[in-house]
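The complex is shown incomplete by one protein chain, all other protein chains being positioned as in the whole.
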Amino acid sequence: MTTINREVTPQGDLPENPERLHNDLHEIWGNPRGLKALTIVNHTTLGLRFMVTGMVFFLIGGLLAMLVRTQLALPDQDFMSPDIYNQVITMHGTVMMFLFAIPMLEGLAIYMIPKMIGARDLVCPRLTSLGYWCYLFGGIILTFSLVLEMAPDSGWFMYTPLSSSEYSPNLGSDFWLLGITFVEISALSAGVELVVSILRTRTQGMALHKMPLFAWYILAMALMIVVGFPPLILGSILLELERAVGMPFFEVAGGGDPILWQHLFWLFGHPEVYIIFLPAAGIVSTLIPVFAGRPIVGYGWVVFAIITTGFISFGLWVHHMFTVGIPQLAQAFFSAASMLVAVPTAIQVFVWLATLWLGKPKMKLPMLWIMGFLIIFVCGGLTGVMLALVPFNWQVHDTHFVVAHMHYVLVGGMFFPLIAGLYYWLPLFSGRMPSETLGKWGFWLTFLGFNGTFLIMHWTGLLGMPRRVYSYETGMGWDIFNLLSSMSSFVMSAGIAMVLLDFALHFRFGKPAKHNPWNADTLEWANSMPPSAYNFVSLPKIETRHPLWDDPDLPRAMAAGEHSLAVATHGRREMWGTDPLTGKVREIIHLPGNSWWPLFAAMALAVVCISLLTRLYPLAGIAVVIAALFLLRWSWENGAHPKAAPDAHVAPGDPSLHSRTMDGPGLWAMSITMLANGSFFLSYLFGWFYLWTVSPEWRMPETSPLSLVGLVVAAVALTVGGGILEKLVRGLRQQRDAGLAIGMFSISALGFVQVGVTLWVLLSANLAVTETSHDAIIMVGLAYALLHGGLGAVLTLLQGLRVGYGYVGAHAPFEPAVVAQLWRYNVVTFWIIVGALAVLPRVIGS
Amino acid sequence: MTTTMQRLHLTHPLHFVIGLTLWCTWFVAVYGGHAVACAVAPPAPEQGVFTLVNALLLVVSFVAIGILAALTVGCYRMAKHHQGRLRFNATVSAGLYLFSTLGVVFAAMPIIGIPPCL
């Protein structure tokens, strides 16, 4: 292991002086200071920023929770007016879900994943940065509504018609819809790049079945984000269109259906629970083997459980809707599916148990939090199975029983493992150890406070106390239980304050940690503590699942530059691109450096968001164009652009740079993005067919308003363009680039033909989008097609220009293959749109 | 049969997701088909469970169970022929196919006992 890998280090060179190598790498990777710190794209810095920001939002959400418990401490309290109370409960749920739980765990994954899989950064560093800024700006916009006393007040689930302009005329709902959609850009971008990073940038030899379990969990979480968030984004766009323009998607009189919102919301909302739970369970699966001092038993079982959970969680959404009057047989499907998810969860619990059973477990501070997790989560899981039973659900749905269950699952299933993980990784963040005393106090106060608050709340719910009431009258038997809940909640916040104090103090006063203080097995502990901007001086070849247990000398050897890619003379940020299955090296991935473009693009998007809120639509339009220009400018600095890789030479024997191959990570990023896009598109089709078949007052004209001829002409233009592009890409694969620029320009022209004809079809259809949901939803479908067609045309146009600049060609054939994926997607979806919107209504009739 | 199974590359990790994707597809087909059937041609409540809707849903479920069970057996056999990474892939796939098969069985049970559109 410790010998130099001759195949990949520069020939004949002995490792350079490690000191100098560090300095050289730091020169390339290091973070700038001052204002330029805003350009940082490094995953370590951005991961920390995500987590710190997440903690700030956690404090805001926690404060709101304390306000709620204060109000409910005694019957008939008048501490907050009903109006304010409703804003507070809505924002508590929204902040905790969207601004704390998801970004916090994403931040942890962003920080941890490259270090665990032996990479130097995530695969799209600028995307990490864009994600962070979108999260920050979106979060600020959303929470600012609280200051204005204009916060959303229809509940964090925003059910229509309550959230519609008729029943919520103020800006609250708009803050929610626009702010959350903005924040979701961040979740999606992190989701995409985590998937690609895990699949394509693991260090040499780390085959899929040797990956740390945490990476499996994050892979599942990221894929679930990619598939699960788009339905809500679609729902938010539709609802905002209804509020702003009056398109009646959810309004019965206009042919819409409020239940469509519930489907779209919970299509996202249920997977969301597992998106939060899986990474937390990943922390548990990482910590337990370390503290048991043995490998996890049943690695394969855990992988099985992760994949099962990920999939089944998409088949459960209707269990949030058992009382909307869906036929009982359909409810029974979802009831059964909801119970099925108990199987993978139980498997994990017993894998953990067996690992402890067969190991020599030690009750260190992180393990204390894991025990807390176990107790609370098992309890929440059991009530979860109960809630899956339809008749029981009908009784306790929307009571405090559900509030209790949900907090057991989310706080138990996410917060406790998170704190365990943070305590575990603190020495890595800071190089110092936390205080055991303060930590134990913090744990016990939090644990007892939590159970005091929420265990009792089950009972309050069974006594009939509904959710989301701002007060209750005395004499229902609820008084004492509410008082106990409220008192315990303050104990819990004292505990959490103590934990945060411990975190804050340890950076200054903590004992310096020795290297790998918990004797862990995974690669992140081969970093220096705190880690450098480039993580590893040299990238190792991995043979086992437990590199640090099997070779304790590995960290030293890596830091001494005895492994691969220990060169910095070329001035580029680089790491391995490996095969997703076997972990064999395929190419060298070169990464972009710090950049202003993500910040600028996010700022432009923030202007879009604010101007939509304030109904300044022309400004919003201008800002959209500016944001698009920033993003395109960003994409310009790719591939063979001198800023992307100043020096394209590689050491003899090394594979070439990814931009000089046909299979870089960008191809994967585009595929995963199209997966998200496809999920959005399927949600749209679901909406169309749902309204068509189920909506109570659906009205469809006798003949379709869309010109079939026009649409087919547009589709043919698009298809021909796609065909030419495929041919050009095949040529590039064989090193031929004759006529590349002309080809790209003509494809672009065909793309613009499709856009023009589609636009003509749309305009000549004379849609009454504010009258019927039928016309409104057709409008959305065609707008989707126009947007995609336009993007495809512009990107091929830019490709043509890049050929002229010499950034693309036989020497750098990568980008056309990426653009071809988008075109393929556009061709398929456009034909589906033609079929669903124009052909089917003609065949079936209304 | 054997050649079909060979052509499916049952040691590829893509099979981690195919089984549950089929499960999801079955689930959506049954749920969606049921919703459409109840919207278009709901059978009379007096018929109880002996309706065309229940029968069709059962047929679809049996097809899904058949496919998934065959793939379970295929992956299980394939796992025995390999070692290391490929064995891991085939074993986990077999487990996931088995779970998907039983998942269909379990979630389809209500079709036998509940009238469709109430």
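When the chains are written out, they are named A and B in that same order, and each has its own residue count from 1.
Here is the rule we go by: a residue touches a chain if its C-beta (ideal position, glycine included) is under 8 Å from a C-beta of that chain, and two chains touch if they have at least 3 such contacts.
We take it that contacts and distances are computed from a predicted model.
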Could you tell me which of "ABC transporter permease", "Apulose-4-phosphate transketolase subunit B", "CoA transferase subunit A" or "Cytochrome aa3 subunit 2" is the UniProt name of the chain missing from the displayed complex?
"Cytochrome aa3 subunit 2"
Sole contact to the chain not displayed, among A:Gln328, A:Thr544 or A:Thr770:
A:Gln328
Sole contact to the chain not displayed, among A:Pro258, A:Gly495, A:Gly583 or A:Pro598
A:Pro258
Touching the absent chain when the full complex is considered, from A:Leu59, A:Ala244 or A:Val349
A:Val349
Touching the hidden chain in the complete assembly: which of A:Asp579, A:Glu697 or A:Glu726 does that?
A:Glu697
Cross-chain touch to the chain not pictured, restricted to A:Glu27, A:Glu149 or A:Asp398, is A:Asp398
For chain B, which positions touch the chain that isn't shown here?
45-46, 106, 109-110, 113-115, 118
Chain not shown, touching residues in chain A
76, 78, 81-83, 86, 153-155, 159, 161-162, 167, 252, 257-259, 297-298, 301, 323-325, 328, 331-332, 335-336, 339-340, 342-343, 345-354, 356-358, 360-361, 363, 371, 374-375, 378-379, 382-383, 385-386, 389-399, 459, 462-480, 484, 696-697
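Here is the rule we go by: only the chains that are shown with their structure count from here on.
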Where chain A and chain B are represented by their mean Cα positions, the distance between them in whole Å:
29
Within their complex, state which residues of chain A touch chain B.
207-209, 300-301, 303-304, 307-308, 310-312, 314-315, 318, 327-330, 332-337, 339-340, 343, 581-582, 693-694
Give every residue of chain B touching chain A within the complex, in rising order.
12-13, 16-17, 20-21, 23-24, 27, 30-31, 34-36, 38-40, 85, 88-89, 91-92, 95-96, 99, 103, 106-107, 109-111, 114-118
